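Working notes for the structure below.
Removed from the display is one protein chain of the complex; every other protein chain stays in position.
On to chain A.
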Amino acid sequence: MGLEGIGARVARKEDKRFITGKGRYTDDMTVPGMKHAHFLRSPHAHARIRSIDASAAEKMPGVVGILNGRQLTEDAIGNLICGWMIHSKDGSPMNMGAWRPLASDVVRYVGDAVAVIIADTKAQARDAAEAVVVDYETLPLVTSAAAALEPGAPQIHPEAKGNLIFDWEIGDAAATDAAIAAAAHVTEMKIINNRLVPNPMEPRAALGVYDEAEDHYTVWTTSQNPHVARLVMSAFYNVAPENKLRVIAPDVGGGFGSKIYIYPEEIVCLWASKRTGVPVKWNSDRTEAFLTDAHGRDHVSTVKMAFDANNRITGLKVDTIANLGAYMSLFSSAVPTYLYATLLSGQYDIPSIHANVRTVYTNTAPVDAYRGAGRPEATYLLERTMETAARELGVSPAELRRTNFIRSFPHQTPVIMNYDAGDYEASLDAAMQAADYAGFPGRKAEAASRGKLRGIGMSCYIEACGIAPSAAVGSLGAGVGLWESAEVRVNAVGTIEVLTGSHSHGQGHETTFAQLVSDRFGVGIDSVSIVHGDTDKVQMGMGTYGSRSGAVGMSAVVKALDKVEAKAKKIAAHLMEADESDIVIENGELKVAGTDKSVPWFQMALAAYTAHNLPAGLEPGLKEGAFYDPSNFTFPAGCYICEVEVDPDTGKTEVVQFVASDDFGKIINPMIVEGQVHGGIAQGIGQALLENAYYDPQTGQLLTASYMDYTMPRADDLPSYKVSTTETACPSNPLGIKGCGEAGAIGSPPALINAVTDAISNNNLTMPASPHRVWELLNPAH
């Protein structure tokens, strides 16, 4: 692997600028003449806009312009779209309501933008916003998905009768019902997956610049996928033609999915720049982020799991209602369907599965993919049910899982997915050993002597990453293909630039992608630069989400490197008068195998560009591109074991041990992978123990709209993790990579809740396991 190649624990190249405060984020960008935008937002969860009077505000100091939905319509700016078509089980297409970038007739959630005020300074824009008079007629509202489906619930979009967006199913209902009817035991549960706010460290921002002289548009934006933003903004929103639109996503401070989507604000900033003739910048404050970033999760499900007399699962039936909020965000329809129900087989050989999913409009912020996206919901449902079933059946949770593990591959599940490789027992064994599972009773007794209730819980997760084969997702309704592109440019002095269509917003591409090149050519990672996040530099790409940068993005780089290597060998063979099949590349040199003849890498590169002595017919230069379309999803899997101590006096849970054993396939940089797992577990513990987005059902106000009320995990909420990996290579991509970005957030919540319910001997716990909730379960009199 070399010192800096695949598998090396290399320190991150990008960290110097990040940890010294020298990163360059969207809000750091300034251009001459730049003005500042403030969005006037609805204080009501549901209201009709009778009128907007900005006449007084327009005269205020520094105000450049005030725009609302009427002007947006005049300029034929399109509706925001959901890019994944789902059909209901009756064959009808999903009922998508209109989402205007600035609401012009009805506001549908607290935070819905109704006007933008552009002024010399942020403070002036905000002052003027306070002088804009919006006359609202408030309407009845609904915040929970179940309530939105009740007869007589407030109607949110005329297109979606009864607020139902679609009623979708997957699997074999008849076979599953038959399995349940014939079962020796059926475990039934109601499972709630709580709503979360993503909270990336950097809030969203946009800077739109229209150049009248060139009729050209540039937008800097906090995006995980700038090329998709360019495509959607030109093809659907009619903001600018694709060839005249440059989208730049510079350093981006975290996304967790919430920066995949194209939001109203970047569209409006770019459009407003043309409309007002000045560059327009907007930067979200933290409260706006709470109110308007796409939220995650928010499922309510019932589940029935059927077992035969040998404790083998014979059927799984799931009914889920998913709250999509007030509007359908870009991939919102895919999350509770193809990213969720297709994973309901988990690590288990289940002959029949049926899931029914209804998605619903409510007067809340739009809900879309958040770290894990559907897979945490599937895993939580399945692994809570498995643990509960083990308790009901009187067998150990590990044994019940072992009894049902899939053991031969490839394995076709009843819900589309074809698992290509895995060894679930290896992860389980490794985790149980690391956790000293056998020693738990002793630790429980010791904790009891201190007055603490100790519990243990596990979770065996699987997820689908490396999204995704383009034809497959196209057949399921995706509006885009999910390949990735790469270009490798070898400069005349031998340094190398790798252009990728994936995007780093914390993942460490600048290090890991360079390691890939270092491994191949034996050059140092300092001589390899990674270029991404700018549509003028990289032609096209699909961005970063769903743990796809390694499995898909790096696979494209590998294809481009193959081409570079082939040409480099041709040139070197010619220089050394050898056969190209005898050329090997080692330690930065091209050698003739079995001889002492060699040319340094840089000399070969120089030869490519001087072109004084190239093989006949070979083009000068050394630059190759490739597109890679995966042949399958990848299937990371693992086992997490959590141990907690509950203080019965206060209900407070302390996580005292957390073990993760993951199979991510081939690992490029173990340190970065561990960091991903640590971060994912922190978010999973956050969901299970601390975080909850709560809308007041009467007023529709988000009561948890700041860190005073929304509990973000802090360092002292978290234990030191014991993480390790097992490896089965992924057969579907050249590097054998599976992906690691989401596993921590997927596998950890059920392990934690299984541990707390074990500790308190009460299974009726919903996330988050706040001290108050746990205490109430321990003291049912209250």
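In this text, contacts are C-beta pairs under 8 Å (C-beta built on N, C-alpha and C of every residue); 3 or more make two chains touch, one makes a residue touch a chain; residues count from 1.
Definition applied: contacts and distances are computed from a predicted model.
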**OP:** For the chain that's not shown, choose its UniProt protein name out of "Cation antiporter subunit", "Carbon-monoxide dehydrogenase medium subunit", "Amylo-alpha-1,6-glucosidase" or "Extracellular solute-binding protein".
**Re:** "Carbon-monoxide dehydrogenase medium subunit"
Subject >> Touch with the omitted chain, as defined above, among A:138, A:238, A:470 or A:711 >> reply: A:711
Subject >> Candidate in contact with the missing chain, chosen from A:56, A:123 or A:493 >> reply: A:123
**OP:** Identify the residues of chain A touching the omitted chain, counting contacts across the whole complex.
**Re:** 123, 126-127, 287, 649-652, 690, 694, 703-704, 707-712, 770-772, 775-776, 779, 782
